[in-house]
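Worksheet for the structure shown next.
The complex appears here minus one protein chain, its other protein chains still in place.
After this line comes chain A, so read on.
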């Protein structure tokens, strides 16, 4: 469904962030992208929806090639790709509802969005999603009144209301405590299964990635170093991705504590 061909990104400073990446993600697959800081994980997912312009190579989403799209085509393609950010990236002075509905901006006209008169189906869907993540009561709160975990759930709603085929997830748990991190990862993965979504999840926490995903891709210096199932992540593999370190503790199977499912608060 998503196919990257010889994707290269060279920044103006001359740093080669991505060196000819080849990657294929089939429909419905949740993939974790791991690797040290500066390996190009963020650049990779931003090159897919062109928040960062790739230098060369191709990105295929279904049968559309994204790197050559003009602005209106690009907007239509971006609707198919929901993005979830590190540090949530909610617009802090907008309400929770406005933040969720902003995921529909690619579908509604300017005047409707300016006057906040979204179609009833969009409003219903926004309420449904907020209810699904346990934040229905927060709809009219301002985004900066929420806690970190709550904000990230709003971020998830914003991505899902786009009705995307693919989720691009950039360090979803980087600023969350361990328990909330797991809840958020579990929520993302559950929602992907429910909706048959494919996802690329950038993540630092190798153990967390192993708990939830079907496939792990390891990036180092802008190149794919590992591609396989989570069980195949041996200390040797982690050494090739991150460098020498004692990895036994990292990949020891972590107990999944309880079922404190999505709606904790």
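Heads up, the rule we're going with is that contacts are C-beta pairs under 8 Å (C-beta built on N, C-alpha and C of every residue); 3 or more make two chains touch, one makes a residue touch a chain; residues count from 1.
We take it that contacts and distances are computed from a predicted model.
Selecting from "Amidohydrolase family protein", "Cytochrome P450", "Chemotaxis protein CheA" or "Phosphonate transport system permease protein", the unshown chain of this assembly corresponds to "Phosphonate transport system permease protein" (UniProt protein name).
The chain not shown here is touched by just one of A:10, A:55 or A:113, and that residue is A:113. Per the touch definition above, the residue from A:94, A:174, A:207 or A:237 contacting the chain not shown is A:94. Against the chain not displayed here, chain A makes contact via residues 49, 51, 74-79, 81-83, 85, 87, 89-94, 98, 102-107, 110, 113-114, 155, 158, 162, 168.
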